[in-house]
Structure formats: C-alpha cells, structure tokens
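Every protein chain but one is kept in place in this view of the complex.
So that you can tell them apart, the chains are marked A and B in the order they are listed, and the count of residues begins at 1 in each.
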Amino acid sequence: MATAAVEKVELEHLPATHTVLLALYRNVVNAGFLQEQLLGRNADFEYAFVDASTVVSRFQLLTAVHKAVTAEMAGTMRTPNVHSEVVVSLSSNNNVGEPMQSCRYEMHDQLTRYTTTDLRSLQEIRRPARHQRRGRRQSAHIPRRRPSSLSPDDVEKHLQTHVQGESVPCSDEELARVTDWPKLRKYHKLSGLPWIDAIKDEQAKKNELEMLIVSAMAMRGT
Amino acid sequence: MATPEPAAAIQPPPPPADSTSTHEFPLPPILQHPSAAGPAKLITQGAEGRLYRTSWLTPTRLCALKHRPSKPYRHPTLDARLTRHRILSEARILQKCRREGVAVPALYGIDESQGVLSMEWVPGRPVRVEINEFLRRRAENYPHGEGGRGREEVTRDEEGAAPLVGLMRRIGEAVGKLHKAGIVHGDLTTSNMMVRPWEKDKGLTKGHHGNGQEYEVERSLEGEIVVIDFGLASQGSADEDRAVDLYVLEQALFTVVLEAYKETFKAAPVVLKKLEDVRMRGRKRSMLG
C-alpha cells in the first residue's frame, strides 16, 4: 500500500477552513460494509464515496467538490451534508425532491455498482470548524461527533482500518484507467452527438466530453 | 457656436451634484477568498458586468469569471430576478453551443444568486486585435510607394491575403454553426470572437485548452474561432435576429478596415465624412413616408 494514500488539496477561491482530502482505492472488497455505515449515518464515516468508473478526471471531481462546498457556504445545499452534495453534484440526476432519500438512493446506487466493478474511489472532505460554517440549513439531521480538526494522517489511518482495498494515487492517469466511457456517455446523455464521434484524436474527444459533463454538472440544480 | 442668451425668466436648473463615487468595484464573494494564483484581474467592465481572469480549482487552470453586480437603481426583487434569469440563460446557451459543437467557452460553475458565471479561459486574442496587427504587418512589408503597383506586387498581395481570407471563412463558419444551433448572439462584434491558436503539436483540428494555460504561438491569424460573451444572446430562429447578428458583424469587420485605413492614409477623415454622405444617400432605410 502506498504511503500517502490520502492527498490534501486546497482549492482556489475557497476559504482556508475548507480542505479537500482525496483517496483512490482499487479492488475494494467491503463495499457493503461501507454502504451500511453511510446508510446508518455513522458520523465516523463522513465521506463522499464515488464510483471511480464514473469519474473522468480530477478536474471533474474537484469541480463537483467545489460546487458542493460553495453550496454549503451559501446555505443552498440540496442534500443533508457536503458529502452527499458532492455525490449529487456528480450524478446526472436532477431530481432532488426529497434530499435525504435521494441521497440515500444515490449512495446505494453507487455502492451497488461497486460490487460489479473491481475499482473504487474514495474521497473525503474535511469539514470546516463549526463556527466558520455559515448558512447551514440541513446538516442538523446528521449527528456530528467527530472533531473537525482531523489531519490527513488521521483520515488515512481511519480509511486504512476500514476500507479493504488497494490504495493508489488519485491522479488523472489512474482515474483514466478506470473511466467507463460508454457508461458515462449513457449516464450523462451524451450519445447522438455525431460531431464528437467524428473527432479522430482520442484525447481531444475526451476533452470535449469532459467539458460537456462539467458544463452539465454546473447547470444541474439551477 | 453662439448660444442664445436665455431670457430672464429662464434659469437653468441646478447642475447635477458632483459625482463623488470612488469607482470601486466590489468583488463577487467567490473572489474574496484566497487564491494561490494571486488576485483576479479585471479584464473588461461593460454595462452588463465585469469580466475577471482568475484561476479555477488549481492555480494553473485559468478561468474567465463574469460578474453581474446588482444594480443599485433597480428594485431588489427585480434585480435578483433579472440577474438570475440572465446568468442562467447565458449558461444554458453556452451549454447548448458546446453540445452542438459550436466553439464557445466551457462552463465551469454558476452562482446565479451572486450573479457569477465561471467559464473556461480562451487563450489567444480577439479577432479585432489579430486583424489589426495583420494589416499593420502587411503595411510594413508592402509599403504603398509611388509606381509600386506592378503586376508582381498584386500577386504578392493576393498571396499575402490568404490568411485573412481563411480567417474570414472561419468566422463565417462559426456564425453559421451558431445560428444552426438555434442561438442568436446579439452582439457579434470582432471583440467577441477569439482566435484560439491550434494545438499544432498534437495535430488537433480543434484548438483545445488542455489545462487552460496561455501559450506563445506565432501570430498569423491561425486558430480556431471561439465566440465569446453570450450576455445578450438568445435562443431563437427568427431570421430578423440572425440578420441583425450579421449586420453587427459586417459593421464590426468594416470598422477594422477603417481603423487600418485611417492609420495608413492621412486624408482619411475627409473621405470618411464623404462616405457618410454616400451612405445617407444610398441607404434604403429611410423612415419617411
């Protein structure tokens, strides 16, 4: 297992109180257990678990995180917490009628897919200190016992204990290896675009698709 | 010009109070947070809003951030409604263009309540700047001398004009694609079209952004036309609106011609005044009758 399994990322134009921690795991065998922690609202598992095969790049992933964190700061989250907000930001579903249920459904859906693929990604956002959060509306549903000053080391230790899988760097290269393009294009309704299929250069084609997915993510929920 | 003396009864109203505005632009909230790439740079300040160049997610990915600040003269309810509507409309149009393969900036993020739209930063320069520079370069290479209008020079001029013709064709294609996608731009000037250098080394037909960093290229009008600023754009297929797009473009392109004309020819102002007369005479749109 790699030594630095959890990567700390500081995003532009977010207050220093917000830190993003990223980790990518392959061959996760206890997805069922992780799912149970989420559904049981185990406050020790404040993570946004994402099916890595639906992720195009770090850019897309971090755009979703950025969107979730800005929604949290503005008090406009559509789901109970910033982690579920990340998951919803990445999903192609715009229906968040009942935030908690929708979120559960999403999580469930994601985790079900874990069992069919042998690649997993895991991502965590450390929450800011409580007094620095403003305009939070829905997070009261979620008990928060965990201190917010966890270091990447603490998180890594916690993940190593509970995630049974192989840790790899959360890089564009690693992500590209597991991206399931046919599934993604279907998922994000990106079929039937002949001009994209006509692009010969694979990288250029992926760039176009990535931008379309990110644009759609930005639009969602507005 | 002699102004008549007002009669005693006529007293001008008091002059407007001196503007004491310090002319500060409040940054949108997102730009008030720290950024490793340094402070955002104000690029343009239009009536619609302000365009900043800043970073997105990481310090190296550039982003064009458009802020429509709230207007103090507008009723707050109306102001919020309009800002939201316009940000969303612009975002939808950008997304629609991308889906249809029209080269426009990709959408990164929207905050309609704050009136903020974050987009891909398009490297390169506006068509206006590119053409002006091209014409200036040509004027230097082929100075207009007496008796220098030989056959050889004409041929050389025609050859030299090829990049410009190519650029014009690409502009036409870009606008054609835009209209085909059901979008009317609403302000199709040469400042609202960028020439994005091709990524030659990758042999791409579409100039792409990669990580969005600026890179140095040889300036020769080469590049993909990227239409920007959809602040006045609308979805629609009215031929009248499309025709207005073309009219604005026609005027804008001719303005570039005239600018270079003025720089080259001292007596230009006299001719341009005369041109005005010719235009008035020849124009069809008289509202008389």
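We take it that a residue touches a chain if its C-beta (ideal position, glycine included) is under 8 Å from a C-beta of that chain, and two chains touch if they have at least 3 such contacts.
Quick note on the criterion: contacts and distances are computed from a predicted model.
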Name under which UniProt lists the unshown chain, selected from "N(6)-L-threonylcarbamoyladenine synthase", "Trafficking protein particle complex subunit", "mRNA export factor MEX67" or "LSM complex subunit LSm2": "N(6)-L-threonylcarbamoyladenine synthase"
Visible contact partners (per top-of-document touch definition) of the missing chain: B
Residue, one of B:232, B:253 or B:271, that touches the chain absent here: B:232
Option from B:31, B:82 or B:268 whose C-beta touches the chain left out: B:82
Touch residues of subunit B, complete complex, unshown partner: 1-4, 6, 10, 12-13, 15-19, 21, 23, 45-48, 71-75, 77-78, 81-82, 186-187, 232, 234, 272-273, 276, 280, 286-289
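One rule holds in what follows: only the chains that are shown with their structure count from here on.
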Cα-centroid distance, subunit A relative to subunit B, in whole angstrom: 37
Residue numbers on subunit A that touch subunit B, as the complex places them: 10-16, 59, 62-63, 66-67, 70, 74, 76, 193, 195-196, 199-201, 203-204, 207-208, 211-212, 214-216, 218-219, 222
Parts of subunit B lying in touch with subunit A, wherever the complex brings them together: 30-31, 33-37, 54-59, 61, 88, 91-92, 94-95, 98-101, 106-114, 118, 120, 202-206, 208-210
